[in-house]
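So, chain A:
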Amino acid sequence: MGVLSSLLTSSIGRKILVALAGLLLCGFLIAHLGGNLLLIYGEGPFNRYAQGLEKNPLLPLAEVGLAGLFLAHIAVSLKLRHENRQARPASYAMQRSKGGRSWGSRTMLLSGLLLLSFLVVHVWHFRVQEHADGLYRAVMNAFQSKYYVLFYVAAMAALGLHLSHGFQSAFRTFGLSHPRLLPMIRKTGFAFSAAITVGFALLPLWACFWAKGPR
Partner candidate 1 sequence: MGLFLGQGAPMSAKLDAKIPSGPVDRKWDKHRFELKLVNPANKRKFDILVVGTGLAGGSAAAALAELGYNVKVFCIQDSPRRAHSIAAQGGINAAKNYPNDGDSIWRLFYDTVKGGDFRAREANVYRLAQISNAIIDHCAALGVPFAREYGGLLANRSFGGAQVSRTFYARGQTGQQLLLGAYSALIRQVGKGQVKMFQRREMLELVVADGMARGIVCRNLVTGAIESYAGHAVLLCTGGYGNVYYLSTNALASNVSATWRAHKKGAYFANPCFTQIHPTCVPVSGEHQSKLTLMSESLRNDGRVWVPKKKGDRRPPQDIPEGERDYYLERRYPSFGNLVPRDVASRAAKQACDDGGGVGGTGLAVYLDFADAIKRLGVDAIREKYGNLFDMYQHIAGEDPYRAPMRIYPAVHYTMGGLWVDYNLMTTIPGLFCLGEANFSDHGANRLGASALMQGLADGYFIIPATLGGYLAGSKLPKVESSHPSFKEAERLAEERTRRLLAVGGSRTPADFHKELGRVMWDKVGMARNENGLKEALSRIPQLREEFWSNVKITGSGAEFNQTLERAGRVADFLEFGELIARDALERRESCGGHFREEYQTPDGEAKRDDHNFSHVAAWEHAGEGKAPLRHQESLDFEAVHLAERSYV
Partner candidate 2 sequence: MRFRLRIWRQKGAEGGRLVDYEIDGISPDVSFLEMLDVLNERLVSRGQEAVAFDSDCREGICGMCSLVINGQPHGPDRGMATCQLYMRRFKDGDVIVVEPFRARAFPPVKDLVVDRSALDRIIAAGGFISINTGSAPEANTVAVPKQNAERAMDSAACIGCGACVAACPNAAAMLFVGAKVSHLALLPQGGPERDRRVLAMRAQMDSEGFGNCTNETECEAACPKEIKMSNIARLNREYMRASLLAEDYTASKESA
């Protein structure tokens, strides 16, 4: 059995895979948020950015890679989850934490599934559909729906929760346990999840309640 196949079949190897994909996706989140923030600068800069991206010949390659990351992260996580269920066929009549778990860790599956559903809608909405008036208007119009904004904000809250555990958990999976470094990673993780949540959630809220439509 080679190194690669053990990575795909062993418990630790697959966790490393999930963690690696998760951290790379965090990098994508940062880039995505940076692009989104251009909305505030108005239609011109944002659409120029969007068109620049679309015209880039490397985009399909990047998109396939990104899809691969998402797919690996989700599929392997679900597989692990399934195994974890099987690892305890008879559940406890009463189970109470001794103080280890956090809200983030408890809700990884839930937040993950919410994010998955968001992802489908989001990709359909802004990537698959044609936007004759440019992406800027499509976005700003979409954010006029309070329901859509609510869904978007909820998904971003879930993302924050997901990251609050996932970020530091990934580093632990990579074997990081230094007594000084680990608390720093934890704090960084919390700050990062808060920043990502606030950053992404602010835009629909701003578009809906402050900017009140395209301008």
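By our rule, contacts are C-beta pairs under 8 Å (C-beta built on N, C-alpha and C of every residue); 3 or more make two chains touch, one makes a residue touch a chain; residues count from 1.
In picking the candidates, the idea was that all candidates are chains of the complex that A comes from, given by their letters.
Computed from a prediction, not measured in an experiment: that's the story for all the values here.
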item: Options 1 or 2 - which one, within this complex, touches chain A; value: 2
item: Candidate 2 contact footprint on chain A (complex, rising order); value: 1-3, 6-7, 10-16, 80, 83-84, 86-101, 105, 108, 165, 168-169, 172-177, 179, 182
